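Note that one protein chain is taken out, while the other chains of the complex remain in position.
To keep things simple, chains are lettered A, B and C as they appear, and every chain counts its residues starting from 1.
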Amino acid sequence: MKKTVDLSLAQEFGLTPEEYDRVLKIMGRTPSLTELGVFSVMWSEHCSYKSSRKWLRTLPTTAPWVIHGPGENAGVVDIGEGYAAIFKMESHNHPSFIEPYQGAATGVGGILRDVFTMGARPVANLNALRFGSPETPRTRQIIDGVVRGIGGYGNCVGVPTVGGEINFHPAYDGNPLVNAMTVGIARKDRIFLSAAAGVGNPVVYVGSRTGRDGIHGATMSSAEFDENALAKRPTVQVGDPFIEKLLIEACLELMATDAIVAIQDMGAAGLTSSSVEMAGKGGVGIELDLDAVPQREPAMTAYEMMLSESQERMLIVLRPDRTEIARKIFEKWELDFAVIGHLTDTGHIVVKHKGAVEADIPLDPLAEQAPIYDRPATTPVAPAPLEGVHAPLSLDAMLLRLVGSPDLASRAWVWNQYDSTVGGQTVRRPGAADAAIVKIEDTTLGLALTTDCTPRYCRADPKTGGAQAVAEAWRNITATGARPLAVTDNLNFGNPEKPEIMGQFVAAIEGMGEACRALDFPVVSGNVSLYNETRQPDGSTMSILPTPAIGALGVLEDVSKAIGLGMTDGTAVVLVGETRGELGQSIWLREILGREEGPPPRVDLAAEKRNGDFVRAEILNGTISACHDLADGGILVGVAEMVMASRIGCELESPDSGIRPEAFWFGEDQARYLVCVSDAEDFCARAEKAGVPARLIGRAGGSDLILPSGVTISAARLAVAHEAFFPALMER
Amino acid sequence: MKSAIVVFPGTNRERDMAIALKRVTGKAPAMLWHRDTSLPDVDLVVLPGGFSYGDYLRCGAMAAHSPIMAEIRSFAQKGGHILGVCNGFQILTETGLLPGALLRNANLRFLSQDCHLRVERTDTPFTHKWEKGAVFRTPLAHGDGNYTADAQTLERLEGEGLVAFRYAGADGTVRAEDTTTNPNGSINSIAGIISENTRICGMMPHPEDLVDPLMGGEDGLPLFEGLVEAFVR
Amino acid sequence: MKVRVTVMLKEGVLDPQGKAISHALQTLGFPGVNDVHVGKIIELDIAGTDRAAVQKQAEDMARDLLANLVIEDFTVEVLG
Partner (left out) sequence: MKVRVTVMLKEGVLDPQGKAISHALQTLGFPGVNDVHVGKIIELDIAGTDRAAVQKQAEDMARDLLANLVIEDFTVEVLG
């Protein structure tokens, strides 16, 4: 590597000329290579949020139950009985394209560390995945590697993977999305933060040794992809879930003592970001002696150590008189433990190696003068109304086609590779309810967990799409009987330097913010992944669909009241919510007519809240025995999913709605639920009183789905159509 | 019944097992560390599931050499009762306390799903709560559960009735060639075996994860209730 | 001294990995491939200068830990 520090090297490191200028001013001299490395990663999009920060600040982040919102390693909410849930979602998109197995695996490892670093025992993992067209061999390789990687890591650390979502679209061909979410539980008075304190306190390194892994990963993940991406392969990091498991246990054991002043995982930009952030947040200085850093490879330079993204490492500030207690714990777990520095009152980060000062940077300017951009954004163009729609096939034929289509087909092939029961607290596994349900050991509390986003809506209308993603997550949690508490997000977009992409970003956040406010559903943590574009051989770029993935958490005081989505025999099936028959951007339109057009369904947040609050209250009163929220595919797909989940059939009534049948059955109107109740008349009367539209649409029983026309499809036949896609794709 | 659970680095189903044992005994089992060099006075030692030593090299291979395994060997020699589930089963075969070995699942993928087991023998402390031929549901979660043994060993296992559980359909039919009923490809659909003195049992699936209606059923409970009854003292 | 221990499944033990590779090679357009076997290589550096002693030590390690003789065979090469 070229060693002279100058503008051209700075640009190679991803800094702009203006940013490099700012570095020179702060330093008052030419920075050393290590210093330049520190600036470039701290000011990368990934660490500094320079394009997004202005807009992230507009999201609502508070509520009486929020203990820590954005700004910490993960968000923390009060779930009652003295417990807090700690959760966050994070992307590993670029690494997963380059090396799907390790990319996905280390994504899971990284998000786990963000959660247990705060004192939580991880109790659930989820993931939100987006892949390119299923037809291409590369997509199959990526799916195979990503699924194995998520399982390989999560199964080994013993955290159940309980939920997630998968979409396919050619826009993700060269840029799949792998967003991983972890949820942990801690006593709410035992939360650990990252702000360092106490001049002279030792700074301790624990976990795995440092190698030359993923140097400049943080700047790479903020760079557009081109055909040279594969040449960047040596930056791939390899995960070791076994060490992570030991690290979880050792950290939790240490956290039961009073030894820790502050703790932070080494994530993106490793030692640099953890030490800079811990000292910066605490308003102190920090001095590191790199000779003491446990090293895996010989002759590593200061630059390499500061930028390495070796996995499974943590940085801890300890009370000095507790260092030996801590050392013993890490020795017991056979992990590396080294005092590598101490806190100072200089306000600088000073890095020493082999007797030389390799870096000496004032922390305040590094943080405060970090670039923030208000990038130009164009308002997205409203989509033209949908016209000229007709149904080319019979209802039953369309249904069978839809339940077997890539975005709606059963994901059992995927979740059957994830250990979903380890821990013995999984009340609803994948596929059993709209949100996964995990019990909190030794309590009656349950968590409801989900991830949601409909990227095709977001592309057509980013604001509505952003709101819809939040609303759907809220609805999924509500459909189990849980009270939605808070949101984490993973904002995946293209190149923010393009005004139309920035416009998508701004509009999506605006929609998310509106929905979060209306539903009292604050954002407590999240992650932004930009530059998700692929340069095509012809020089043009292809951007992903705007994908603001939402991860959400709700709580049940009495987990035994949670319900699932399988039909219950002998009940009436009632549709809650208003149906106008919105087919714009629907799955039906795409899969049956091959069109991706029109506006997405309207999101009426007042109706969403009214309908959801009503349904939840009824569930908790015990009047609803099964519930499924309506989303992709509309009513008929929803009914079919309830039938397949239970193998109990349903006889549908003729709607007499004045809406064309395909629009009634496959429209994707929001704020709707299907519920099984024993007394439909009573239920609908209560709904009416609450101002909630509700109507009987069928009766559950037998083992067939019977359409109003009398056409019968057995539950088994539906299941065959539903379950074929993944095995046929992946086991060929 | 006094019980203990051994924790190796990488073990991850010790809590599940503790919940199941506590449920039937009313008291928490002792947790033992892989480096312990003595066993407390217990009736039953459980080797739980997980990824001891990351399952690197071979599943259970490194754990089999832990200091505590020497104690467990002599516990076995003295007629002690041992249950090995999943990784615990793998450790028992790696130590030679049970015969055979567990290969990669036939489809080379980690499997996490419910399966049905047919109870093949009911005169053991682990299985006496079931009727012979009874079928029960239980989750499984493993990458290397494909049981194998050489022809001679297999003949002995089958001849002496040492197969405790076989993978089966919900109706009890056993079809070794059919992945819907024998998901990992185990020879003769073998899911669990016992030692000649019927005091050591190894099995791949996780009855301990199905002992509570909240988690979807109590189908795994008879194993633990049976053990408690066997040790009324 | 550098030592290489090669561990292969015994003849007759089902090798699903070998089968899968053989199948994948066919579909990738490599016909004429037969009899695929997958094994493990463990390379170690063992302190010592006496070739025979090092060989013996590696064999002990293989028997004790590196191979499972129920299903696997091993060979040891001292590379020097």
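Rule of thumb we're sticking to: a contact is a pair of C-beta atoms (placed from the backbone, for glycine too) under 8 Å apart; a residue touches a chain by one contact, two chains touch by 3 or more.
Since this is a predicted model, take the numbers as computed values, not measurements.
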Contact partner of the left-out chain, one of A:65, A:116 or A:242: A:242
Selected residue (touches chain absent from view) among A:35, A:78 or A:213: A:213
On chain B, residues whose C-beta touches the chain left out of the figure: 53-54, 56-57, 62, 65
On chain C, residues whose C-beta touches the chain left out of the figure: 6, 8, 18, 21-22, 24-25, 28, 30-48, 57, 60-61, 64-66
Contacts of chain A with the absent chain, listed as residue ranges: 98-99, 102, 208, 211-213, 233-234, 236-240, 242-243, 296-297, 310-311, 334
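Methods note: only the chains that are shown with their structure count from here on.
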Separation of mean Cα positions, chain B and chain A [Å, integer]: 36
Sequence positions of chain A contacting 2 or more other chains: none
Touching two or more other chains - residues of chain C: none
